[in-house]
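Following: one structure in structure tokens, then a few remarks.
With one protein chain removed, the remaining protein chains of the complex are shown where they sit.
Note that the chains are named A and B in the order they appear, and that numbering of residues resets to 1 at the start of each chain.
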Amino acid sequence: MASLVSNVSTLVESGLRGPALAPRRALAFRLGAVAAFVALWSALAGLVVAFKLFNPIFLPGPWLVLGSLAELAAKGQLWAHVAATLERVAIGFGTGAALGVGLGLAAGHLRPVRDLVEPVVEMLRPIPPLAVLPLFIVWVGIGEPSKVGFITYATFFPIFLTTVTGVRQMDPVLLRAAQSLGARGFRLFVRVILPAALPDILTGLRLGVALAFFVIVISEFIAAEHGLGYLINDGRNFFLVPQMLGAAVVLGLLGYAGNGLVRLLERRLTRWQHPA
Amino acid sequence: MRTAATRPAALAAALAVWAVIAHGNALIGVVNPVLLPTPLEVGRVTVDLAGSGELPRHLLTSLGRVAQGFGLAALAALGLGLLVGFCVPLRLMLEPVIEFVRPIPPLAFLPMFLVWFGLGETSKIVFIGYTTFFPMFVAIAATVVRVDVVLLRAAASLGASRADLVRRVVLPAALPGIVVALRVGFGLALFVIVGAEFMGADAGLGHLIMEGRTFFNPAQIVMGALALGLLGSLFNTLLLAAERRLLRWRAAA
Partner (left out) sequence: MTGGPKIQIRRVSKAFGAGARVMPALADVELDVAEREFVCLLGPSGCGKSTLLNIVAGFLSPTTGTVRVDGRPVTGPAPERGVVFQEYALFPWLTVTGNVEFGPVMQGRPAAERREVVARYLDLVGLRAHAHKFPAQLSGGMKQRVAIARALANTPAIVLMDEPFGALDAQTRETLQDELSRIQHLEHKTIVFVTHSIREAVYLADRIVVMTSVPGRVKQIFTVKLPEVRDRFAPEFTHYEAEITSVLREEVAKVRE
């Protein structure tokens, strides 16, 4: 174990982070690691086939996963499923975000709104949104509205809470400075409170996107005929594990892209936080 | 926004709002009253299921899965997290792979776990383990890496060897972060167990909730959801208290 840890000189110079790598070298390292992972996976899958360890359908190699995705794409089905999932996430998240930010700003700023909304949020907050999914299905059936409504419900909470926090926990010194410079009422809100709350709001949005992708799958397992979640669960019937893995990977990519988009938005809107 | 004093008041207010809406609806009939169960109806279902032993059975089943899955994941996350935190080359190699796998929602793997491990307890436990492993592992590794250099320098100037630095500086310094990671991981386990018990399960709170849908009994769904909320709250409070005791040195007098 001892030899795995850096020596004292390195530890006192740069801590456990280790010395910084040149960017080109770091990139090479990363690509190499991913390549090694894929290679290991392929090797394991190959071993299973070669030595007949168990039914190879349980550990398909990366080529099989890609193959099944390609097949679905060729048949024109992949896009339909991707689109279905994306649409639900987009509409659900969009609605949840609009409600969360809107209500959050109001609740953060205006006492009466807060007093009205706080009790309900307090009661619903500890309940995992997943637990409420069947209720949505009972209420609205197994069509689109139940899934979109569920995503809206799930994403509402983190966004609402971070928005309220962002508004309420802004630095009082900034507030006083703005007021002493003559800002009042609506203008104070738009020009001072809102920008100050923006980083927290954007963090909430990022959490919301992650949560949306996190929960969409389960609703597509239970009550859908299209979508990546449906593809995954449907694969169970005929042990189409490559399809299941493939759809999961695509889902991961979409989640990653969604997160990236919000981060991009974050960087543009809060450029003042990261100069140069 | 929330103080200890306002929370029970807020909950009581919420309960009142719910009662008013539900009972009001039952009177006026805006929507089918079955769809909007009143607190009394939910209470009745709770008592029924508790009395028949159903509720405790499902509750314990869910908790058992959470405990086992989390336990395994915690051990793995601790072992690997510390290892990766200490060993720079290992971290550089694993980081990109983790970045690749992490964005995939764990629930997306649930059907695969059902295929691999069947419909029994194992698949649920493995699923909980998988779901909680990654966030805990990443957080623990990050906490180790983030140990302040200045503490290492101070210890080294006082004569600490490499082993001393590991045992007497890095580990104690990382402990708060590790504890938080475990607490959050446990919360995550409670968060996803429901979903895991929606399909391919015949026991557990998630199954109970799903039954509520199958037999058109929204009161049962609401009961299950509230039970989960209470469970989560309870554990969160307990774990926070334990954390505060363990890390007494953090609080300023």
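Keep this in mind: contacts are C-beta pairs under 8 Å (C-beta built on N, C-alpha and C of every residue); 3 or more make two chains touch, one makes a residue touch a chain.
Keep in mind that this is a model prediction, so the values were computed, not measured.
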Would you indicate which residue among B:Val169, B:Leu182 or B:Ala225 is in contact with the undisplayed chain?
-> B:Val169
With the missing chain put back, which residues of subunit B would touch it? List them for me.
-> 148, 150-151, 153-161, 164, 168-169, 172-173, 175, 248-253
Touch rule applied to subunit A and the missing chain gives residues 8-9, 12-13, 22
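Quick note on the criterion: only the chains that are shown with their structure count from here on.
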Subunit A and subunit B have mean C-alpha positions lying a whole-number Å distance apart equal to 17
Which part of subunit B faces subunit A closely enough to touch in the complex?
-> 1-2, 6-7, 9-15, 17-18, 35, 83, 85-88, 90-97, 100-112, 114-116, 144-149, 152-153, 156, 161-163, 165-166, 170, 190-192, 194-195, 198-199, 205-206, 209-210, 212-213, 216, 218, 221-222, 224-226, 228-230, 232-233, 236
Which positions of subunit A touch subunit B when the two form their complex?
-> 2, 4-8, 11-18, 21, 26, 29-31, 33-34, 36-37, 58, 114, 118-120, 122-128, 130-135, 137-139, 164-165, 168, 213-218, 221-222, 228-229, 232-233, 235-236, 239, 241, 244-245, 247-249, 251-253, 255-256, 259
